[in-house]
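Here the complex is missing one protein chain, while the rest keep their positions.
Letters A, B, C and D mark the chains in the order given here, with residues in each chain numbered from 1 onward.
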Amino acid sequence: MIAVEARNLTKIYPGGVYGLRDVNLKIEEGEMVGILGPSGAGKTTLFRLINGALHPTSGRLKILGRTMSEISLNALRELRRKLAVIYQQHNVVPSLPVVYNVLMGSGGSLSLAQTVRLFFYLRKEEREEVFAVLRELGIEDKMYSRADELSGGQQQRVAVARAIISKPQLVLADEPIASVDPGTAIKVMETLRRLNSERGTTILVSLHQIDFALRYCSRLLVFSHGRLIYDGDPGGIRAIDLYQEDFDHVRCKGIGAQQSAETKI
Amino acid sequence: MIAVEARNLTKIYPGGVYGLRDVNLKIEEGEMVGILGPSGAGKTTLFRLINGALHPTSGRLKILGRTMSEISLNALRELRRKLAVIYQQHNVVPSLPVVYNVLMGSGGSLSLAQTVRLFFYLRKEEREEVFAVLRELGIEDKMYSRADELSGGQQQRVAVARAIISKPQLVLADEPIASVDPGTAIKVMETLRRLNSERGTTILVSLHQIDFALRYCSRLLVFSHGRLIYDGDPGGIRAIDLYQEDFDHVRCKGIGAQQSAETKI
Amino acid sequence: SGQAQETKLRVGLIPNQSPDKVKAQYEPFRKYLSEKLNMPVELFVAVDYTAVVEAMASGKLDVAYFGGLTYVQAKQRAEIYPSVTEIDRYSHTTKYHSLIIAPANSPVETVADLKGKTFAFGDINSTSGSLYPRIMLDRAGIKVPEDLKQVIYTGGHDATALAVQNQTVDAGGVEDRIFYTLVEQGVIDPDKVKIIARSDPIEGYPWVVRVGLDKDLVERITQAFLDMDDPELLKLMRAEGYARVSDADYLYIEEEAQRLGLLRK
Amino acid sequence: MAVVVIILVVLGVSARETEFSLTTLFQAGNAEAVTRFVRGLWPPETNVKFLRTIFGLMVETIEISLVGTALAVLVAFPLSLLAVRQRGEEFSRERLGTARWVLRWSLYYLARAFLNLFRGIPELVWALIFVTAVGLGPLPGVLALAVHSTGILGKLYAEMFESVDQRLVEMVRSTGATEMQVLFFARLPLSLPVFLSYTLFRWECNMRAATVLGFVGAGGIGTQLMISMKLFRYNEVMTLILAILILIALVDILGQFLRTRVLDAPGKCLR
Partner (left out) sequence: MAVVVIILVVLGVSARETEFSLTTLFQAGNAEAVTRFVRGLWPPETNVKFLRTIFGLMVETIEISLVGTALAVLVAFPLSLLAVRQRGEEFSRERLGTARWVLRWSLYYLARAFLNLFRGIPELVWALIFVTAVGLGPLPGVLALAVHSTGILGKLYAEMFESVDQRLVEMVRSTGATEMQVLFFARLPLSLPVFLSYTLFRWECNMRAATVLGFVGAGGIGTQLMISMKLFRYNEVMTLILAILILIALVDILGQFLRTRVLDAPGKCLR
């Protein structure tokens, strides 16, 4: 099945700023796609559109077979339970302990009574599940701390834990390793890769570290000024290009000239 | 003069978590120091201590000649006007337009009446000053947008602009390039370097990208679990070590064995 | 009749003097009534007539003690009729009077002098604190509120008397019995307050029952009042004894109230 | 700018119409008159019997206000959810389609209209309505307080929940959470300090509520205060004011305690 399909997708924010312009792309289930682009290129906008938090200004967007602009609110919730988003910023509710911040990842499927119950009593299996995920990410000692007592990188890992716990079909990770050290970054990326290879989870991950993109992704999308300017194998991009002030010249070598270089890991 | 001097500096957070343990260091004015360390190592804690937002649990901390634990509140404010902090997270007031978010960097020296005046009327020179700084960072078109309408990397640059505008003696930059692309990251780091070389501003910058640390800093500090485990020339650290799960083994080659390799730029 | 046999008699009181501690004060009365009727009696004490009238109108009260004006007003809301009224200890009849009083040192000598002055009524629904003072003012050619500088409702006779004594107002209307009691108690200094007018005799406060109440029971209640001879109890009830009254006794009040706008036609 | 000018003009006109004048207030002799009045309040009545009455009244006040407030919170909390203006493009007209969009907003306006009604109908009228239903006594007082407070809390809760950081709301919604879950996972934790502040303040208000309670024969300390005041028993008034101040201070301290815990509790607070 096709995980994400965009046709002439455009998003103009209320203020008149272009978020995305005329984007066409198709992502098969099971892919692990890296998204690159300078600051303000539209990466976050793309994720918010896929998640349904934004409504496209024009164009069509199909996620896991559902057309986003036609789906009912309940169906959208249903769909979102199959998705997991790792936000770039503001990814934890500061006054809630980490355990709840993680649990809410699977909270969408709980009844109201169960949701309330969580705050009074956590089942053993719930604790254990959260603990296992946190351990994998190296922050199991923070399980009962308030989220705002964690360091920046620790908070980011809480968001990763939230995404993992819901066993999603599609993960949207927005710069999940932006504020962690290289060692931790590897841990996070390995976790995502394992998800991808073991469960066949489709993964879209936006990154600024090109080395990680080259190492982990089998396909890269490059955005600039809201346009998709490269879509293809990682081999088609020279790291040095991405250090330039403007990505636009990538285009020349980019789309339409997709090379078939092997993914380097 | 000595910009930062720490003696047996220890910070234990109210919950009992160690932020920093027994840190000794001395930073001369005019240095450009990179700070490395895994997530949760205590980098942010160090910055908050230097800024006076945290009070040391034990040990002494002297900033620009003033002992932090003895200084009065007014003197602290005075001192802070010579400092500028670039925060890792939560670095903009979301509902305020960018221009105010930048102006508040020099707001500490305004009278109450002037502060209120800002919200009704901006002087031409104020506008121009902000515009120039924003232009240098490539976000001049966002000058009058609400800060929460900016992308993650754009917000981070607003924080950089705020730090620059106050013409500080000491800049504390907490992962200022965490969520920007390599091109923008170079722009930000060049701006900091220019500040350092032209005005002699002391710069402490925490980073996760080792290549940037090696390229821009004349001295590196490496923290792990709250301890300072390396203090010396960038040449003394092999990038590969920093990718390891735990930084502790850096120590062996670290402190006390400071090598005098030339800074590689 | 028509309503089921009552199991409990509910009596509503509006304290026409000091309303505090009324429930405790009226306890002997409750006991007396309960023994006489051989059924439980419950007392309700509210500081205002309105709710008591509505409670009667909806069958939540059986017996209530009203002022003359309140009775004719309540008659429009609820199906009720008067049964007995007390024989006054001062006039030895069922009648009492209303007074218009002014500070002793005031230039005001007659009611007509009050034109353009500040006048205090008690509760707007009070017979002797509102209706009769209006009648007296009306006879002196003073329209309320047009011909007065200001109209104040103090809420009670004691308050009116004290407002006059304190010279907060130029004059006020009070019930004579309460005024004399206040003088007896030393609350009011007769040297500071002068009486400038005295009204026609007013028919006493009726004990009112609702039409729905069993006729037999009403007769027993009436008899209980008529039989009251314990001097302690009578003193408490501020009465010498009781006499039967009927609706016709309140016709004058009804007509005057309608004329002066305190009652709808 | 225009807004500021309009406000100032309207204020100016209103001030003139209400004969507002600070010179009148600070005229010579006024201070004296006020001092005389205030001195008249002293000393507070300390008659043991009166103090005992007051103690009883305080307990009664606490009980009535507590039940009234608790009822209001219970009803206002879910109602406020309907009265929250949903932000986020999930709820935009293009997304929902006109029919559903109209339904959503109708519900919103309906909820707000109901809340306005609850607040707008004066407590005394509510009291009358409940008296016709349940007769005199503390119950109609409690119910009147509850309905009125529901109108207030429902509105304030809704506006508070609405003001919460929208990015976190979006984050929670992204998990497929229902709006009820968004309430528990984001809106409530994020606004808990203000929520407590509001709610306790309303409790305090209901303690001070005097008129309604006396009106239906419910008693309480406020009723007694009005009576003592009308009777010019200023020494009693003084004692009663002191009693009220004690109650207020207690609620204030409780509020500070709870808020400090919520805001600053180091780690493991909710475990």
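Assume a contact is a pair of C-beta atoms (placed from the backbone, for glycine too) under 8 Å apart; a residue touches a chain by one contact, two chains touch by 3 or more.
For clarity, every value in this text was computed on a predicted model and none was experimentally measured.
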item	value
Sole contact to the chain not displayed, among C:83, C:125 or C:181	C:125
Contact partner of the left-out chain, one of B:77, B:123 or B:199	B:77
Contact partner of the left-out chain, one of B:21, B:43, B:162 or B:219	B:162
Those residues of chain D which, in the complete complex, touch the missing chain	10-11, 13-15, 17-21, 24-25, 27, 30-31, 33-34, 36-38, 60, 62-64, 66-67, 70, 85, 87, 112-113, 116-117, 119-122, 124-125, 128-130, 132-134, 137-139, 141-143, 152, 155-156, 159-160, 162-163, 166, 191, 193-194, 197-198, 201, 204, 208, 210-211, 222, 225-226, 229, 237, 241, 244-245, 248-249, 252, 255-256, 259-260, 263-264
Where the missing chain touches chain C, by residue	48-50, 53-54, 57-60, 73-74, 76-77, 118, 123-125, 150-153, 168, 262-264
Absent-chain interface as seen on chain B, which is shown	48, 51-55, 69, 72-73, 76-81, 83-85, 87, 89-91, 93-97, 100, 104-110, 112, 115-116, 119, 144-146, 149, 162, 166
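Operating definition for what follows: only the chains that are shown with their structure count from here on.
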item	value
Rounded Å distance, chain B centre to chain D centre (Cα mean)	45
Chain centre separation (chain C, chain D; CA means) in Å	36
Rounded Å distance between chain A and chain C, as computed from the means of their C-alpha atoms	78
Touching two or more other chains - residue numbers and ranges from chain C	none
Per-residue multi-chain contacts in chain B, two or more chains	13, 15, 17
